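Omission of a single protein chain aside, the complex is shown with its protein chains in their original locations.
After this line comes chain A, so read on.
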Amino acid sequence: MGRIPAGYLANRITTLVLTVVIAATLIWIIPRLSGLDPASAALGRMASGGGSVENADQILAQLRESFGLDQPLSMQYLLYVWNTLTFDFGLSTASFPTPVAAMIGNALPWTIGLMLISLVITFLIGNLLGALMVWEHTPRIWKVAIPAAMVFTSVPPILSGLLLMYIFSTQLRWFPLSGPYGLNVEPSWTFDFAASVLYHGFLPALSIVVVTFGFWALGMRGLMIGVQGEDYTTLAKAKGLRPRYILYRYMIRNAILPQITAFALKIGMLVAGQVLVERIFAYPGMGKLLYDAILTQDYPVIQGVSFVIILMTAVSVFLVDLVYPLVDPRIRHGA
C-alpha cells in the first residue's frame, strides 16, 4: 500500500466516514421527526397482546428510561451514534428481547453469500458477452442473441424473480419454491447441506444475474470498441496471433479495468434489489429481516438492517477505490 499517497487516502477515508455518519443520522432523525413514540408503541403492542395493561403510566416511564428517551436530544443522538458504530442496535421490539445485532448476525451470511455469488457470476458473464458483442470473430447467432437478451437489463430483479419462480418452481417444479435449504437437512458442514443450499439459492441468484449482466455487457461493449481501434490490437493481428488469444490477452485485459470501479458502485444497487428478491423467495437474509420488521413495525430492526447494508456498500466502495490503482498502474491517485 506504499504507493497510495496520504492525501488521496485521507480524502477516501473522509468520504467513507461522512457516508456512514450521514446515513446513521438520517436513520435517526427520520423517525424522530414523525413524532412517533417508541415507548407508547411498545406499550401498545403489550396491550394488544395481553388485553389491558395495569399501571400503564409506570410502565411507560420505565420504557422511556430503558429506551433512553428521558435524556436530552443531543445526548440521545451521541449515544445513538456511539451504539450504532459499535453495532449495538438495541433490542427488537417485535421479538423482544432478542438483540437486533444477533438477528442481523444470523441474516448477514445468507445475504453476503447470495450477493457475492450472483455478483461474480454476472460480472464474468456480462463482461464476456459484452466483449463478444464487439469481437469480429463472434458467431453471427451470438451477435443477434446477446442484444436480444439485454432487454432484461432494465427490469428490476423482483420481476424476474417472480417470473422465474412461476416457471421453474410452481409450473415445472424443478426448483424449490422458497427457503434457504431443504427441510430434511440439518445446517452443518456436510455435502448434503451444501448441495441443498446451492439448489435453493439457484433461482434467487439467477433472477439477479438475468437482469444485471446487461449492465456489464453494455459497459464492456463501449470499452471494447475503444480497444479495438488501438494500435497494439492491430499489431497483434498483423503478427498473426490466434484471434482467441488476442481477445483474451490483448483486448479484454485492457478493456475490463474501468469495469472494476463500476463493480463497487453496483454493489449498493444490487443489495437494494436483492432485499426484494429475498422477500419473494423467503430467503432468510437481510431483505427478509427488513420485510418482517416492516410488517411488525419493529423500528430497531429496520434501522439496524438499513444501517448495516449502507455500511457494507460504503466499505466496498472504499476498498475498490484503494485497490483499483494497484490493478491499473496507469491510474494515478488524486489526479
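Throughout what follows, a residue touches a chain if its C-beta (ideal position, glycine included) is under 8 Å from a C-beta of that chain, and two chains touch if they have at least 3 such contacts; residues count from 1.
Here is the rule we go by: contacts and distances are computed from a predicted model.
Visitor: Which of the following is the UniProt-recorded protein name of the chain this complex doesn't show: "Iron complex transport system permease protein", "Potassium-transporting ATPase KdpC subunit", "Tricarboxylate transporter family protein" or "DdpC protein"?
Guide: Going by UniProt, the chain not displayed is called "DdpC protein".
Visitor: Taking the entire complex into account, which one of A:M133, A:V227 or A:I246 touches the absent chain?
Guide: A:M133
Visitor: In the full complex, which of A:L18, A:A56, A:L198 or A:L235 touches the chain missing from this view?
Guide: A:L18
Visitor: Of the listed residues A:L63, A:M220 or A:V275, which contacts the missing chain in the full complex?
Guide: A:V275
Visitor: Which residue among A:S34, A:Q58, A:T86 or A:N184 touches the omitted chain?
Guide: A:S34
Visitor: In terms of residues, what is the contact footprint of the unshown chain on chain A?
Guide: Contact residues on chain A toward the absent chain are 14-15, 18-19, 22-23, 26-27, 30-31, 33-34, 36, 133-134, 136, 138, 140, 143-144, 147-148, 150-151, 153-156, 158-159, 162-163, 165-166, 169-170, 177, 218, 221-222, 225, 265, 268-269, 271-273, 275-276, 279-280, 290-291, 293-295, 297, 299, 302-303, 305-306, 309-310, 313-314, 317.
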